[in-house]
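Apart from one protein chain that is not included, each protein chain of the complex appears where it belongs.
Here is subunit A:
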Amino acid sequence: MLARTCLRSTRAFASARNGAVHFSKRAASSSSSGAAADAAPVGLNVAAAAATAVAAGSIAWYYHLYGPTAHAMTPAEEGLHPAKYPWVHEQMFKTFDHQALRRGFQVYREVCASCHSLSRVPYRALVGTILTVDEAKALAEENEYDNEPNDEGIIEKRPGKLADYLPAPYPNDEAARFANNGALPPDLSLITKARHGGCNYIFSLLTGYPDEPPAGAQVGSGLNFNPYFPGTGIAMARVLYDGLVDYEDETPASTSQMAKDVVEFLNWAAEPEMDDRKRMGMKVLVCTTVLFALSVWVKRYKWANVKSRKIAYDPPKPAKTRE
């Protein structure tokens, strides 16, 4: 049916193209014979042509209204999209490189922590993944936390425990803004999940500060040019410089090495369950493949009778006719 209607519509379209000649012919022929019988095809052709014209017109109108996408933002406002880096820990069966996490935590503590909080990560989460128990305890005890109210209802300070969370550099957002010229350094606990581009974006942002902004670029006062930041004007200045951190495993601390380590650490902070999640995924794959193979074999076993059965048609022998 569809094919037939299509054919008919093209025919109608063809008639619409050289309409004048066609119609006059039909009109001439219709005048001689019965008018009611021949008027119908002309009317149908006109209707088909009109419907086609309306259909095409409505498509054109729609495209005119909604077709072209409007880019309200310039590329500078959009920000440069980061290149895709081949992160090992993003592969399907790979874990975090825990040596890198350790280095990354060192970078966070020595560089980032002066402005950025990591408020959702407790010391206990670091144990076994980044630090040993003793190291984590020693680190926790360096900071003071509010104790339970004592007998007089006064809240005193106590050294930190493993259950405490990493301390924030500022007591609240207002203090953070005041100390940073009005810009709020975001909390880094979930930052790799909270930004488009994830790890690639943060790595590119940290390492992507050019020596000087390109010619003609407008950089606001107190801002720095970074192509990856939407709007290109970022309040954070470049912080990672070659040799800023002395790694305990004597890895050369180039800017990109530090950025890579700290980004992997931040990815760990955002999804500490990743290693377990991948291990669970592997278990699921193993179990389901075993069960699938088993089910295939059971099916073959159960169907063996049916599959090997042969149905033969044994036609009745023609009855011997009596002579």
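Operating definition for what follows: contacts are C-beta pairs under 8 Å (C-beta built on N, C-alpha and C of every residue); 3 or more make two chains touch, one makes a residue touch a chain; residues count from 1.
Throughout what follows, contacts and distances are computed from a predicted model.
Q: Name the omitted chain as UniProt records it, choosing among "Ras-related protein Rab-3", "Cytochrome b-c1 complex subunit 6, mitochondrial", "RING-type domain-containing protein" or "RecA family profile 1 domain-containing protein".
A: Matching "Ras-related protein Rab-3", "Cytochrome b-c1 complex subunit 6, mitochondrial", "RING-type domain-containing protein" or "RecA family profile 1 domain-containing protein" to the record, the invisible chain is "Cytochrome b-c1 complex subunit 6, mitochondrial".
Q: Can you say which of A:45, A:117, A:207 or A:267 touches the chain missing from this structure?
A: A:207
Q: Sort through A:58, A:91 or A:132 and give me the one touching the missing partner chain.
A: In the complete complex, the chain left out is touched by residue A:132.
Q: Specify the residue from the set A:46, A:80 or A:139 that touches the hidden chain.
A: Of the listed residues, the one touching the omitted chain is A:80.
Q: Would you write out the residues of subunit A that touch the absent chain, in ascending order?
A: Touching the missing chain: residues 74-76, 80-86, 100, 127-128, 132-134, 204, 207-208, 210, 214-218, 227, 232, 242-243, 250-257, 260.
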